[in-house]
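Every protein chain but one is kept in place in this view of the complex.
Now for chain A:
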Amino acid sequence: YNERDNLPLLVWMIDKYLGAANIQYEIVIVDDGSPDGTQEAAKQLAKIYSEDRIVLRPRPRKLGLGTAYLHGLKHAKGDHVILMDADLSHHPKFIPQMVAKMRSGSFDIVTGSRYEGEGCGVYGWDLRRKVISRGANFLAQLLLRPGVSDLTGSFRLYKREVLQRLVDSCTSKGYVFQMEMMVRARHLGYSIGEVPITFVDRMFYGDSKLGGSEIVQYLKGLLTLFATT
């Protein structure tokens, strides 16, 4: 939503790194009626990179992340799916690494981890953000014992049928949705591999993304997962 400026850069980078690694790709763009011209940018990209590879499937208004995944999945032709943030905090250079990891370990899912592994890291987080992040992660690890070091991350590679099954069975919103996917995946017996990633926070210009209400939402979601899985 409202990614007019980042979308072309993201597509360029995906094309650069996946092209170099000889990975066939298709980008499904689900734009929820962004007023800033995102759709226009997407159309230009489809002309430049070919309409086979840039697939536009817009929606009339902001309808939420979970349904956006479902919508995109309906129109995706590939048998593996990458979900990632569109604001360039997730770097496409890690995608070939995830693909390699999935192949070498025969995993059903490969998730990027900001917390563990050689070369992982975050840029742009102040002390408060780091403390909240580590505290939240500690609590989640303690309560859920998920077997995955970065539970709230959203840069992941899935086998198509695995993702379909997970999105159909998960019901939470926001951060908790990402956590629920991992927890349910483990319950359903899927194998999860990890690849260290660097996360360049693009929202740190004054956006208080982690205010009191976000924290409360997170705790509510965490406790719900704790009590129901």
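By definition in this document, a residue touches a chain if its C-beta (ideal position, glycine included) is under 8 Å from a C-beta of that chain, and two chains touch if they have at least 3 such contacts; residues count from 1.
FYI, contacts and distances are computed from a predicted model.
Asks: Using the UniProt record as the reference, specify the protein name of the hidden chain from among "Protein GID8", "Dolichol-phosphate mannosyltransferase subunit 3", "Elongator complex protein 5" or "Auxin-responsive protein".
Replies: When "Protein GID8", "Dolichol-phosphate mannosyltransferase subunit 3", "Elongator complex protein 5" or "Auxin-responsive protein" are compared with UniProt, the left-out chain turns out to be "Dolichol-phosphate mannosyltransferase subunit 3".
Asks: Could you tell which one of A:Ile54, A:Val99 or A:Leu144 touches the chain left off the display?
Replies: A:Leu144
Asks: With respect to the chain omitted from the figure, which of A:Ala68, A:Cys120 or A:Leu151 is a touching residue?
Replies: Considering the complete complex, A:Cys120 is the one touching the chain left out.
Asks: Kindly state which of the options A:Gln24, A:Ser106, A:Ser213 or A:Thr228 is in contact with the chain not pictured.
Replies: Among A:Gln24, A:Ser106, A:Ser213 or A:Thr228, only A:Thr228 touches the chain that is not shown.
Asks: Which residue numbers on chain A touch the omitted chain?
Replies: Chain A touches the chain not shown through residues 4-5, 8-9, 12-13, 37, 41, 44-45, 47-48, 88, 91, 115, 120-125, 127, 130-131, 134-135, 138, 142-145, 187, 198, 200, 225-229.
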